[in-house]
Structure formats: C-alpha cells, structure tokens
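Questions regarding the structure given below will be posed in turn.
All protein chains of the complex are present and in place, except for one that has been dropped.
When the chains are written out, they are named A and B in that same order, and each has its own residue count from 1.
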Amino acid sequence: MPVLLAPEQAPTLQTLLAEANVAGLDCIPVETKDKVQPRIRGLGSLLSAGPDEISFLSNPRMQAQLPQSGAAVVILTPTAFETLKAESYTFLPVLCSEPYLMYALLAQWFDRHRINSLPAGIHESAVIAPTAQIEPGVAIGPHCVIEDGVRIGRGTRLGPGCIIGANSILGADCLLHGRVTLYHHVVVGDRAILHSGCVLGADGFGFAPDPRQESGAWAKIAQIGGVVLGNDVEIGANTTVDRGAIDNTIIGNGVKLDNQIMIGHNCQIGDHTAMAACVGVAGSTIIGKRCSIGGAAMLSGHLNLADDVNVSGGTAITSSISHPGRYTGVYPYAEHIQWQRNAAVLPQLATLRRRIRALEKQES
Amino acid sequence: MPVLLAPEQAPTLQTLLAEANVAGLDCIPVETKDKVQPRIRGLGSLLSAGPDEISFLSNPRMQAQLPQSGAAVVILTPTAFETLKAESYTFLPVLCSEPYLMYALLAQWFDRHRINSLPAGIHESAVIAPTAQIEPGVAIGPHCVIEDGVRIGRGTRLGPGCIIGANSILGADCLLHGRVTLYHHVVVGDRAILHSGCVLGADGFGFAPDPRQESGAWAKIAQIGGVVLGNDVEIGANTTVDRGAIDNTIIGNGVKLDNQIMIGHNCQIGDHTAMAACVGVAGSTIIGKRCSIGGAAMLSGHLNLADDVNVSGGTAITSSISHPGRYTGVYPYAEHIQWQRNAAVLPQLATLRRRIRALEKQES
Partner (left out) sequence: MPVLLAPEQAPTLQTLLAEANVAGLDCIPVETKDKVQPRIRGLGSLLSAGPDEISFLSNPRMQAQLPQSGAAVVILTPTAFETLKAESYTFLPVLCSEPYLMYALLAQWFDRHRINSLPAGIHESAVIAPTAQIEPGVAIGPHCVIEDGVRIGRGTRLGPGCIIGANSILGADCLLHGRVTLYHHVVVGDRAILHSGCVLGADGFGFAPDPRQESGAWAKIAQIGGVVLGNDVEIGANTTVDRGAIDNTIIGNGVKLDNQIMIGHNCQIGDHTAMAACVGVAGSTIIGKRCSIGGAAMLSGHLNLADDVNVSGGTAITSSISHPGRYTGVYPYAEHIQWQRNAAVLPQLATLRRRIRALEKQES
C-alpha cells in the first residue's frame, strides 16, 4: 500500500496540481469556494483512497464505484462528472480531459516526495577510476564501481552496487537502481531509468565453427560493437541488452522494456516501442517505432518489423512484418484431456486436407 | 556430488533420525539389535550411496535397484520392504510411511551441517543505515547495503552484496543468498529463502500515453504500491516480483517460485502455489491456493485462477479459470518438415471446416 505523507508534509490540492501538472493538461477543481482546500497525503484507487487521499477515474467501467469513493479528491473527465451529477458524493471533483495521464503525473509527484532511498553525493565505498568524469549533482551509492573513462551526466543517481564499465557514458538525470551492470562502451541518453539486475552490453551470442578443433567446437566471435540507448528509456529488472558484434545495438528514444527481456546483438528498436516482460528478440532484428510487443513474445533474428506493429503476448514472430496491425499466434489452451484429443490431430492436418479434397472431387 | 562429512562429525543413525525427524513422521529402523549403529556421513541415491551414506526409495519404479544399493541405510515404505524381503541386501532398512518427505528432511539436516558459507555477525564492509533495526542473531555478509528504516528479524542471514531498500522488512530466520535486491517498502515474512539475483519491488510496467509529447510517447506511472510476501516463501534465482501500481503485489504463505519467474504488479498468488522456472504472470492476475504452474507457462493480466489449478508447462493462459483441473495448450513438436507441412494447414482451418460442412450438406 502506498505510504501516506505526514500531515505536515502533505501538499494542498492547489500545490499538488501546480507541481505535478505540466503545460497542456487542464485540471479544473469544481466547487472549490465552498470547501477548505484539503491536504493530500497520498494517492489511492477509488475504493481504497481515504479522506486525505486523491484518486482518479479513467476507465468508464469503474463509474459505478465513483459515488462510494471515500477519497478527498477525484480526478475525472467532464463526461464522467456529468454522469455522476445525479448521485451524492463526498469528494471534491477535479475535471481533467486526461485523468489517466494526470494520475501518472500525480503518482510521480508522490514517488518523488517519499523518503528518497538514494544517497546524495558519492559514497565512500564506491570505487571510482581517476579518469572518470562525474558532473555535479551526481549521486553514487555504496559499493558502486566506475571504471576508466566513464562519463556521468548532471543529476544522475546510481543505487548501490552498480558497475559502469570502461568508457561508458550515462546522460543527465538518469536513475539507476541497485545492481545495474553496464559493460564497457555503452552509451545511455538522458533521463534513463534502469532497474536492478539489468545488464547492458554483455557479449552477443556469436561463434564460428572451428574445424581445427574437435568435432563441433566453436571459436568465439568477440563482440566489439557497443550499445546505444536514446533518451527517456526505461529498462526493467534483469533485462539484458547485448552489445553488437561489429556495429552497435540501438535502443531508440522513449523505448520502454519491462523485466527479463532479452535483446540480441545488433537489434534496433524504434522510438517509443514498448515490450512487456519476458520478450526475447534474436540478433539483428529491426523493430519500428511505436510498436507494442506482448509478454513472452519471441522474435526471430534478422527480421524487420514496421512501425506500429502490435504483437500479442506469447506469439512467435518468425518472419518480417511490413504492415501495422495486430499479429497473434498462440495455441489456445483447454482442459488437458480435450487439448490432448485435439492436439493429436495436428500431425494429420495435411492428410486431412487431402482427404477433404478427395471427397470434394468425388462429389463433383 | 554431495560432500561427505568427516567421520568424526558424522552422526549415528539414531542421532540423525532424532534431529531430522519431527512430530508425526514415524521412522522405524529394522533389525537394529544385530548391527552396530552406523555413522552416516552423507546422503546419496540408491545406486550412488556408499557404505557410510543413507539413501531412500520413494518411487516404486526404483524397487529393482533396491537390492543392489551399497548404502548403509535405506529409508523405505513397509510395502517396499515386504517386496524386498525375498532378496538379499546389505543395508539397514528404516521403515517410514513417507520416505520422500523423510529424504527431504534428511537432506535439510546434511545441508545445515555442511560448511556454512554465510558469516555470523555483521561484516565490516556492509553499509547499514543508523535507522535500520537489526534484531539479535542476524548475519549480514560483505558489501550488503541496508537502507533507512529497514527492519530485519531475529536469525535472518544475508549473503554478500544484498541490498535492502528503505523501509523494507525482513521477518525472522530468513535466508538471503548473495546479491538479492529488495527495493523500498517490501515486506517479507518469516523463514523466506531468497536466491541470488532475485529482485523484489522493482517498478511495475505502467505508462500512460502522453499526447502532449511526440506521437507515441509515454508518461511513466510511478509505482507507489509495495510487495508483501507471506511466511515460508522461496524465490528462485533471478526471479522478479514487481511492486504494485497503487496497492500491493501479494505472495501468499508457502508459495514456491523457481528461477527466472516474472510476477507483474498487483498480482496475488495464493498460499502454497508453486511455479516452475521461466513462468511469466502479467499484472493484476489473481491465482488461487495450491496451484501448480509448469515451466515457461504464461498468464495474461487481469485473470482469476481458482484454487488447485494445474497449468502445463509452456501453456499460455489467456482467460480466467474457475474450476480446478489441468489445463494445457502446447503445440506438439515434430520433425521440422512434418511440422512445416501440417502447420501450413493451420491458416486454412476455418476454410476446411466450411468445406466439410458443404460436403455434409451435399451428402444429406
């Protein structure tokens, strides 16, 4: 459950909206004149928010919960407010054309104002190479290791135990949670969020058969490319992005990768593409902008996916996709015995088609 | 191979049974009067155990191996012992109604009595916030980081390099192997076993489209919920459990998660549910008690699974399941050419059904 701010630290609604809001989002509190400006100690869902919390309604299917909300304030669309009007309610409504986005911004505000677990400054146990260039306002947690030639931009914060390999570059205002590893020669843009256990720049998987050794033996293809991340990228916990074989692996601006994703060497991922957890992308595949890849989907190597492609969770993409749209390939589950009965017919599909053709010929 | 205890450290059978056994498990050594009480230096399988080791028979299909066992002692059911009697054997039989459970308890005993790699006490290189509350008997390994407001219960042991984020709570008698990360505000019950590289409390994957930015850009939804684990939970290596968006992600008592599992934000997993490796559970899915989820299965978000549901490995569950039972959805593999031939018919299934209908109409 979200932690409530102490009453003396809680902002008024006015302050909260002023500080969370940014240009272009209009949020209009209704009926403020009759009410004392409430202090907002936290943010909750419609039914869980208490009398000193703010909540929101973005999904119209939740409209029925609205009158019962015990929140101090609820953000909602003018339409939802119209629907509500006949009913009694106790919260202060705030009208906003984008309540879901407003919720995102409010949650960011509360997240920023909790106890900040990242230390300011550079912890004495961090090991920092003399040739590293650390800009002002950088925070480096305990037991971090910053190797030769690293550059870290203004305002970037590193949790405990991060390793930044030689000659890697972190932009400004990045947040690295604990235990992030960057190998050497990895470039990260501004405002990245990298989660614990993610590894950027490990070797891509490349081997050449070596006939001079015993049958089947491999010679390693050293991976001498790098990894380049654009700005505003988020990388989930235990996700891995491999370095390129010769050229770089490239992650575009605004790309969001969930946990335990694997991006093979020399992939290129277009701006604002989002991938849910456990996706695997084999080497050299190029994915367009604004794609969404569902959880546990798998993409073969050396493919091209157009912009705005949506891959369903659990789907194996084995060939290039040149048109936007939604693509799926998931075996429908069933009770085990039913599945067994029907799956047994799969190896006969080509035969069945032939038998149907034969029947059709006899008919005609 | 399990390491044998030095002879002088090895327990007698009597001591071993007394210390490993717990109320309710009856284990009766047979014919002890004729034999010297053997000292037991280790535990092995029927065929690998030597003359100073204990073994067990739980799977009736292994009965044929029983007479050849060179073990000093074998735990077996009275039924297996009856079957054995006609044959000659050299071990000392111990009758037990639950030999597999007895094996589990004996293995625990030997595991406890090996060289304990976790240091007692708090290593001088650990960085511990002054506001952290550490109960007596806690062991904290080298290079751990314990942040503000953390509480760690009596007898809990942390391997090297663990990070416990601000205000998180660890119960009593937990075992954290090296390099475990807890983010802030994560609650772990008593007797948890957390394996290396697991991450509890990273941000759930939540973004709101932000029309104020360039097309396709996302605003982060800060994840202000937490993670709460019950008692007796085991979490595998490199498994990730994300924190809730607003409310908590909840892992019930006795839940066992294998390696490289991903639990999305706001999931709830019922007591004693077990998941094999590489499972992915998308956000807000609720799983009942005593479920078993096979390896690499994938569950979509916002589903409800009843108690006692068994999902086969590799199955994608895309809708809620309201009845106990076994559910499967796996494409049967075949030699590549055969697969290719039959898979090519899949995109014509609806057409084939229509053609069958047409033929049936002509017939009638």
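To be clear about the criterion, a residue touches a chain if its C-beta (ideal position, glycine included) is under 8 Å from a C-beta of that chain, and two chains touch if they have at least 3 such contacts.
Nothing here was measured: the structure is a model prediction, and the numbers come from that model.
Visitor: May I ask which residue of B:Thr77, B:Asn238 or B:Asn266 touches the chain that does not appear here?
Guide: Result: among the candidates, B:Asn238 touches the missing chain.
Visitor: Among A:Arg41, A:Arg179, A:Lys256 or A:Arg290, choose the residue that contacts the chain missing from this document, as touch is defined above.
Guide: Checking the options A:Arg41, A:Arg179, A:Lys256 or A:Arg290, the one contacting the hidden chain is A:Arg179.
Visitor: Which residue among A:Leu46, A:Leu101, A:Val188 or A:Ile317 touches the omitted chain?
Guide: A:Ile317
Visitor: Please pick, from A:Asp26, A:Glu82, A:Glu135 or A:Asp148, the residue that touches the omitted chain in the full complex.
Guide: In the complete complex, the chain left out is touched by residue A:Asp148.
Visitor: By the contact definition given up top, give the residues of chain A that touch the hidden chain.
Guide: Listed in rising order, the touching residues are 125, 127, 143, 145, 147-149, 161, 163, 165-167, 179, 181, 183-185, 197, 199, 202-203, 205-212, 214-226, 238, 240, 242, 245-248, 260, 262, 264, 278, 280, 282, 298, 300, 311-312, 315-318, 325-332, 334, 338, 341-346, 348-349, 352, 355-356, 359, 362.
Visitor: Mind pulling the chain B residues that touch the left-out chain?
Guide: Within chain B, the residues that touch the unshown chain are 1-3, 22-25, 42-45, 48, 98, 100-101, 103-105, 107-108, 110-112, 114-115, 117, 123, 125, 141-143, 159-161, 177-179, 193, 195-197, 232, 234, 236-238, 254, 256, 258-260, 271-272, 274, 276-278, 289-290, 295-296, 313-314, 330-336, 339-340, 343-344, 346-350, 352-353, 356, 359-360, 363.
Criterion: only the chains that are shown with their structure count from here on.
Visitor: Express in whole angstrom the distance between the two chain centres, defined as the mean CA positions of chain A and chain B.
Guide: Computed value for the inter-centroid distance: 27 Å.
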